[in-house]
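Of the protein chains in this complex, all but one are displayed in their positions.
On to chain A.
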Amino acid sequence: MNYLGLIINIFVSVAKTGNDRNAFTSFSCAEIRTLCGNWRESRQIDRSKASSLGKLSEARYRTMQFYSRRKKLIGNSQTEQLYGHCLQFYGQPPIENISLSEFETFAVDRLKLLKTVENLGVSYVKTSELYTKKLDAEFSNLNFPYKIEASTKDDRKPQTGPSEYEKRRKDHISHFILRLAYCQTEDLRRWFIQQEIDLFRYRFNHLPSKNIREFLQYNNLHYHTISIDKKKNLMDKLVTSSFAVSGSTVDCQDFYKVPFQDALDLVRTRKVYLNGGYVYIPHQDIVTIVLNDFRTRLSKALALTARSLPAVQSDERLQPLLNHLSHAYVGQDYSIQKSIGKISLEQIDPLSAKSYPLCMRQLHRGLRDSHHLRHGGRMQYGLFLKGIGLTLDQALQFWRSEFVKGKVDADKFDKAYAYSIRHMFGKEGKRTDYTPYSCMKVILSNPPSQGDQHGCPFRHSDPELLKQKLQSYKVSPSGISQILELVKGMHYQLACQKYFELTHSIEDSGFSLNHPNQYFMESQKLLGGPGAGVKVEVKREDNPATKPPNPSPHQTPGPGNLPQEVAAEITEDLDSFFQDA
């Protein structure tokens, strides 16, 4: 089966669950690493089954075993122990065999889960009911374990869908698969760690306290409790150290003595009593500590994973999937148009010269010149226009007026082309609200052929032609050679960034380019234009009372968009989202 195509489809839809994060800078295909050592830890070799997959060499079998589906190992004591808790630190990699299709499904589902975690985390306060409800729903939809199921003990209740065991197994395996995909660059690692931490925190907070104790014990977190006498002695100090700790907290809860290195956030903000290198934490706060531990472990594991040399070079079954997983655009997808309706059609021509990235400028020029664009160009440019704020009506008018100047009359336009424009806006067919293409997508997929205007000029244009074009756009010779150098090094997005800097006469663009609409917005911001969009503060953890102001009334909530009252754009300060609450 051509699962390559399947994966791309899956990831187009995954990328549409709008999220608001700018992730990584450009990296070319050449930089993509393949699999790493985790799977090598599984040493089981089943030679009897080796022949069933024909040509693959035995060396490959030592590292990965993927066979046709085996019977579930229910009752196997090792796996029972491994999945004895609904929450885990993912310390041990899976050592069983799974089929390729399960491999895919698990990975994709987890990625969907993590993206939901990201979106919800940006739009809602993480402890609010709405957040909980929505995340629970997602867990349930994707068959991940999230609460201690009472039904695991109650066998009389008929189980519909996968069992708790199966859910936990999926959780375990999918985590490790995503590690392979997300260990490759610093930005990927950071994103992955952040979402996994939020996920972990959510699940930990919903554990009943007995299970918390079990969890700590099981995972060798020897955070020892202090004696009652000692608590009494320290009462004053404990109460004055933390806003959350009162006399009754000290009386009723256990206090743990934790090395300060394991509780840095609490130390940094001076929210805890520190003595002799240990902090004293009430049971209610032990989650922060556990999270730090989790973060450290995961961070180390990912670094190890990345460093393990790609000895397992390109297993052709897995490399495409893992590549696509990590390429799934994790930045802002511009499906939420903040400046909708703010751009008028007359402004498009001047805007195209001032604020369009080179690819869109080229497309616009092509459209104006030949009064036509092919499908690839219509998609790339059309979605871009949607992203900068054109309404459906404006888009229809825009395209019609241009096409009509060419060989297409109004009727034909309405019959043939209008449909696809409405489709782009999610008004036809399965009504998916398509998102504007990211740079990654433009660069990597659908290369233009003769007569096409789409694609990324830095990637797809002949350097000589690119040079001429830049000259015609009055870019300085030194600027052009800088750009060409970057193109030679396959740093297409950096080249475009340089183009931005040169055309706006600034030294440093101040952002990492990964989306044409981002280019447009940044340019408009600089020039003070209408397309800059209104930035809205997202809710902070410590201010549950503040809500983001309502966005523009024109916004049409599509299936892929977040509900109106919570659509918000993050502030530029990305670091705050990588800190624990």
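Basically, a contact is a pair of C-beta atoms (placed from the backbone, for glycine too) under 8 Å apart; a residue touches a chain by one contact, two chains touch by 3 or more; residues count from 1.
Assume contacts and distances are computed from a predicted model.
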item	value
Missing subunit (named according to UniProt) among the choices "MICOS complex subunit MIC13", "V-type proton ATPase subunit a", "DNA primase" or "Nucleoporin 43"	"DNA primase"
Among A:216, A:267 or A:348, residue touching the chain not depicted	A:267
Contact with the hidden chain (one of A:165, A:192 or A:278)	A:278
Residue of A:85, A:190, A:237 or A:400 touching the missing chain in the full complex	A:237
Chain A residues that touch the omitted chain in the full complex	222, 224, 226-227, 230, 237, 239-243, 257, 260-261, 264-265, 267-270, 273-278
